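Yeah, one chain of the complex is gone here, protein chain that is, but the others are all in their spots.
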Amino acid sequence: MINKKLLDYNDGEEMDIVVMLKDAQLRPSRNGKQYLMLYFSDSSGVIRGNYWNASASDAELFKVGSLVEVNGRREEYQDHPQIRIYSMRLVGPEEGYDMSEFVNSAPIPVSDLKNEINQKVDQIANPNWKRVVKYLLHKFERQFFSFPAGKSNHHAVKNGLAFHTATMLKDAEAIANNYPQVNRELLYAGCILHDMGKVYEMTGPVATKYTAEGNLIGHLVLIDEEIVLAADELNIDAHSEDILLLRHMVISHHGLPEYGAARRPATLEAELLHKIDDLDATVYAITNALQHTVPGEFSEMVRSKDNRRFYRPKHDNNLDNFKKLE
Amino acid sequence: MINKKLLDYNDGEEMDIVVMLKDAQLRPSRNGKQYLMLYFSDSSGVIRGNYWNASASDAELFKVGSLVEVNGRREEYQDHPQIRIYSMRLVGPEEGYDMSEFVNSAPIPVSDLKNEINQKVDQIANPNWKRVVKYLLHKFERQFFSFPAGKSNHHAVKNGLAFHTATMLKDAEAIANNYPQVNRELLYAGCILHDMGKVYEMTGPVATKYTAEGNLIGHLVLIDEEIVLAADELNIDAHSEDILLLRHMVISHHGLPEYGAARRPATLEAELLHKIDDLDATVYAITNALQHTVPGEFSEMVRSKDNRRFYRPKHDNNLDNFKKLE
Amino acid sequence: MINKKLLDYNDGEEMDIVVMLKDAQLRPSRNGKQYLMLYFSDSSGVIRGNYWNASASDAELFKVGSLVEVNGRREEYQDHPQIRIYSMRLVGPEEGYDMSEFVNSAPIPVSDLKNEINQKVDQIANPNWKRVVKYLLHKFERQFFSFPAGKSNHHAVKNGLAFHTATMLKDAEAIANNYPQVNRELLYAGCILHDMGKVYEMTGPVATKYTAEGNLIGHLVLIDEEIVLAADELNIDAHSEDILLLRHMVISHHGLPEYGAARRPATLEAELLHKIDDLDATVYAITNALQHTVPGEFSEMVRSKDNRRFYRPKHDNNLDNFKKLE
Amino acid sequence: MINKKLLDYNDGEEMDIVVMLKDAQLRPSRNGKQYLMLYFSDSSGVIRGNYWNASASDAELFKVGSLVEVNGRREEYQDHPQIRIYSMRLVGPEEGYDMSEFVNSAPIPVSDLKNEINQKVDQIANPNWKRVVKYLLHKFERQFFSFPAGKSNHHAVKNGLAFHTATMLKDAEAIANNYPQVNRELLYAGCILHDMGKVYEMTGPVATKYTAEGNLIGHLVLIDEEIVLAADELNIDAHSEDILLLRHMVISHHGLPEYGAARRPATLEAELLHKIDDLDATVYAITNALQHTVPGEFSEMVRSKDNRRFYRPKHDNNLDNFKKLE
Amino acid sequence: MINKKLLDYNDGEEMDIVVMLKDAQLRPSRNGKQYLMLYFSDSSGVIRGNYWNASASDAELFKVGSLVEVNGRREEYQDHPQIRIYSMRLVGPEEGYDMSEFVNSAPIPVSDLKNEINQKVDQIANPNWKRVVKYLLHKFERQFFSFPAGKSNHHAVKNGLAFHTATMLKDAEAIANNYPQVNRELLYAGCILHDMGKVYEMTGPVATKYTAEGNLIGHLVLIDEEIVLAADELNIDAHSEDILLLRHMVISHHGLPEYGAARRPATLEAELLHKIDDLDATVYAITNALQHTVPGEFSEMVRSKDNRRFYRPKHDNNLDNFKKLE
Partner (left out) sequence: MINKKLLDYNDGEEMDIVVMLKDAQLRPSRNGKQYLMLYFSDSSGVIRGNYWNASASDAELFKVGSLVEVNGRREEYQDHPQIRIYSMRLVGPEEGYDMSEFVNSAPIPVSDLKNEINQKVDQIANPNWKRVVKYLLHKFERQFFSFPAGKSNHHAVKNGLAFHTATMLKDAEAIANNYPQVNRELLYAGCILHDMGKVYEMTGPVATKYTAEGNLIGHLVLIDEEIVLAADELNIDAHSEDILLLRHMVISHHGLPEYGAARRPATLEAELLHKIDDLDATVYAITNALQHTVPGEFSEMVRSKDNRRFYRPKHDNNLDNFKKLE
């Protein structure tokens, strides 16, 4: 069957498949030789495999982000699937594969995400917030609607950034409905912009890495700078209270300095932006961990949740019926 | 005007009014005498006043929770109102006042709170959770629908416990709508029970204090014990997964051990219960602080939020139009 | 010699012996195959060994807690003994071995431990404490007098739980003698009950694991629940001060929330219970570490003591003459 | 003598002097009245005094930053000097006093500070750094050469910001001389800009307060925004490595997130900027504390140094001969 | 009655009595005058009193540690006794009072403490430890058998240092009996020396203060230096293992660096010394707090126990019958 995906193979089954190298590291083996530790991926997920007796030129050839055709067999090691590689060759650009088909994507189409976000933009009546949000959404449209929200912790999939943003907007709407004292427009503006600095912080949706600028400045300050430049461009006073409140939201949205907040939240809406961000990331990370856990057992340690393990109940229809995240 | 309330008087106005003593402490003054530092309250709010040259018998007479008739004048000290007391007398039970009229209450009637909570109980289909929740709601009905949720941090008003619970259930519903993988029934059961142990932890809605049992055990373990006893009474196996999941939720709902959690949350629903509890307490505490803050200024330090100060924007219709909490 | 035990063999000696698998994990080897990392044990102690080129069916066969006959040779790797395995076969139940002979036990016979504990129970005059303690000692007698006190940190041997309890009672007696203000009866009751919840928290003395209930509730709250149920059964008011003091002791005996205490100790006896527990666990852990250390050197890192290393003096008769713990 | 300054009076001496109100707070006194707690200042320093039985109109009249003529007597309270006020009147602008003469200033003239800083600017050869530094020095010249470096911790005097900057440049020069691997130009640029955001963070040299913008954004991000705007204005790519290194320095110069750093220093020069800033602030704070301490005793607690107390040796010529800081 | 002591007077009773000033601080009162806040003491305990309208010469006269004759009346302020002072005069040395009768002492006579400690010295067979211990006991005999163990936290009474030491030796004996692997001689030597550096750290049993040397070096290092000097004097190699083990014990006995330990304990005996020290200080502090608490209530916050409050049970014969500590 021509369209069989990476995770469609069973244990012990032979496979010949074109996949992407999500990770590739040259390592010494105990016999004095070297091997490549590889992570293969396509839109169905990720599997590991070792390429033994790798030469220096192999390491040059098989780089992160390139496509390869793998011939091998799926096996189980320590409860995790691996591919025992028989042979492997580089797939060249002339073979016409679409790179984006080999990357795991958010479970909602980009067009839907754009619609949901734009509907919320329309509900922002304040002209200063609306103009800045629209300006930046337009400036970074291509990256914002393709980047993941992170390398590994949560929403680490193509379009993950927009998926995370759209879900947060739904949470923001619900909370503003339950607590009428909340400034709904400001909260929406904050949700849309809060992680947009990641378009500078990461390299893109494929073989994602952090940039030097990302490491040295961080996405909170990176988007704050963009708000100031946008205001300058749009002839809005960056020191007006409207823009000040927005700048405060983005630089404080990680909540605590030790998690990267340049300031702790000091308005009701900044505190809520932080809590909504945390809520969505948490639900995603726990759900993802439980989806890889046998019912009645505890998950692997979840790094972004203080290395806690989470218990998957023996029977839980809601969880069982939920779509697979990663 | 016969029905003028404590907070209806203006600065400098003379007053003669029956109020309750919310707090009363004998303190030494610098002239070698003593005075009573008093907090007066009725359903409109709280004002402070000092009763100078107090004797030991005055301290015996004017105790926390008793009613007094105060004759005096409202004045401003350091931006806070005080009553300069001309004279004060104890109001006896024979005068027929209803104590509950002198206590600040939640802004929603008890009957509405009961309705909202009972509607959620009806949506719990799982018989084990439903029976335990109904059993305990019935066992503690009187206290649960009159106690505050705390002495000072948040929802420190009559019916505050049920008000806090009902609002959390609305948040839980919204979150379960946004994340279908969540077990809605378990989350509702956890919300209803999580703070119910406070009926042992505190003395009641008037002149609230913590009990010895509250200090030595804490409301998390106190309600866990009640769940186990209820299961025993209802012939439900307390070690079944259903009851285990519920016990875990209540003992972990403070999130971190240093905030009183006997265990950190280890299920998706336990983590969400903690986050919803924190969300509702946070919104209440910040709103309450901002309602006592001049627009364009920072609030007093909010103790339950790490002593942070929160900024009240110069113009914010949502906040301006919102009902007064305390 | 027919009764030669696992630790009686010398370096380089061939061995053919029946032992228990205390641990067994399938791991990948660098040649693309797999091996089983095994820990063999009998009443003399524990030795490690690797079973190379293990198949999936080998992993099914050789499980934690099963008996095997090993043919091999003792060797030294990095200062630790290992068994180089020539062959290994499963020993079936029909061969009539007594499992408990292959588990390391506390150095004091169970009958002695029972006597020591019962003598202390007799010294509890208060009827409420005495009845609850006797009821629970009887309810959990089988497990209480066979379980270890933990998986690895201290007293991780058969009967370790009762051994730990009995030693703590001796410490409690000495401290009550030195400080007459201490309520000796309450302290004894607390010592006996404090870790009894471990009968729910762990799976038993062989191949010990933590249960889901242990992870989700913890042995402090688990025994607190049992005290409440026992009081209910015995018609003692669980909210009386006697039972309240006992409940407080068990839920606070880990001292700090971050170590699992639901409350910090708030009575003299609760504080002492915590200190005695810590004292006995500490002496055991350090002694055990030093017994595996060369005189004049530092021990391995002791995990339960903040990963500190402890120095074994060059000459120390007391330590040299002391019985081997594990 | 006409020019006698505030600190020139001896204990017990009568005084009639024009001074500025550095602080003024209305407080209740125990007799049911109010008083103004005042801090008087001129260029010689600060003394406290209480204005008893203050009316609301007194509080309106005697505000922070206004000039008053005080008639009174210097006295000692608890080892600290105070002024017992006989009478006090407001000094109007028509009386022609120069406000800046009543504020404590840095011990080095502004013209010298400008010279020292400009000499270092001249040594920056890199055109990108030089242009940005010159642009911002010019844009904020008036405030930069009059503001203090803080409200209380260190350099809390007029021109303190430039004094702190100039001293740090001398330290930077010495360190670059001792460690030739350091990029001297980058370090100088970082020193000059690091605290310049304080021109937005504080209200000015007289009666200094933090602004809302200062509290919500902080001077680290405030100057980072200005660097980005300056680069935009000067047609320098803000994402070039030169500007990136400079942005990183300013947002990381507080070292640790809990002290306000948006990023921890991640270049040699960023780490050195942080250390030099800390060094100069520390020497200032300790010296200032010791100058108010009797030889052979410990100082008051120094708040910015973890509330430590510092010991002033019985004989120390270097310290004894050093100019008074505040 | 001629021998009536300070604490023998009842509330409201007039008194004329010679007492010592345990503390005396000049403070401003709100009426622009000053008063002396005094703590009076004799062997029965301590009571507070304020001396109003104090002049500078009063403050000179009534200094900490001097004897005064007070004429006044005992009154209750906020549940604490105070003396309302009618008149007060200094008692001169010519009146022949014995200062030591006005200081609270440990409840065991010094001669008994000496006996108990010397008996333990006799049980140290190791000549190096014995000689050093005897040398230092002799060198500091006068101070060691009169100093308190601290200013306020625990054993803050005359002879408190020796009382604390003697009780710890009893605990050490009990623990060495229960755990035969412990080196009893080393533990005894460590107990005797561990706090002996306090003879340099504090000024003495009357009006105790910390010395500059105490603040700059600390009693742990101070006694370590003395051990090295003693070994030098006695021609024992300070780098021998015997002396090394002893030095390690004293510099590590506070357990954690943040509590003053120069090293964390790294031998079994060093760890035990720390635990015994902590045990004795804890029992003392809690007992002392409970002795000032009404049954059925919580104590004041105990500063040395993380500001915890401790509960005094309603009925507890052991505690009720125990001798008063302070």
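As written, the chain order gives the labels A, B, C, D and E, with residue 1 at the start of each chain.
Everything below uses one rule, namely that a residue touches a chain if its C-beta (ideal position, glycine included) is under 8 Å from a C-beta of that chain, and two chains touch if they have at least 3 such contacts.
Treat the numbers as computed from the prediction; the structure is a model and nothing was measured.
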| item | value |
| --- | --- |
| In the full complex, displayed partners of the excluded chain | A, C, D, E |
| Touch with the omitted chain, as defined above, among E:G12, E:P127 or E:P257 | E:P257 |
| In chain A, positions touching the absent partner | 25-28, 30-32, 34, 56, 212, 215-216 |
| Residues from chain D at the interface with the omitted partner, ascending | 167, 170-171, 174-175, 177-184, 241, 245, 264-268, 271-272, 275, 278-279, 282-283, 286-287, 290, 298, 305-306, 308-311, 313-316, 318-319, 321-322 |
| Contact set of chain C toward the excluded chain (per top definition) | 29-31, 35, 50, 52, 76-78, 82, 84, 296, 298, 309, 311 |
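Keep this in mind: only the chains that are shown with their structure count from here on.
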| item | value |
| --- | --- |
| Touching chain B and also chain E, the following chains | C, D |
| Numbering shared by both copies at the chain C-chain B contact, with half separating same from different | same |
| Farthest chain (mean CA position) relative to chain D | C |
| A-D or D-E - the one linked by more C-beta pairs in contact | A-D |
| Distance between chain centroids, defined by C-alpha means - chain A, chain E (Å) | 61 |
| Multi-partner residues of chain B (each touching 2 or more other chains) | 30-31, 212, 215-216, 245, 266-267, 298, 309, 311 |
| Pairwise touch network: line, ring, star, complete, or other | other |
| Pairwise chain contacts, counting only pairs that touch as defined | A-B, A-C, A-D, B-C, B-D, B-E, C-E, D-E |
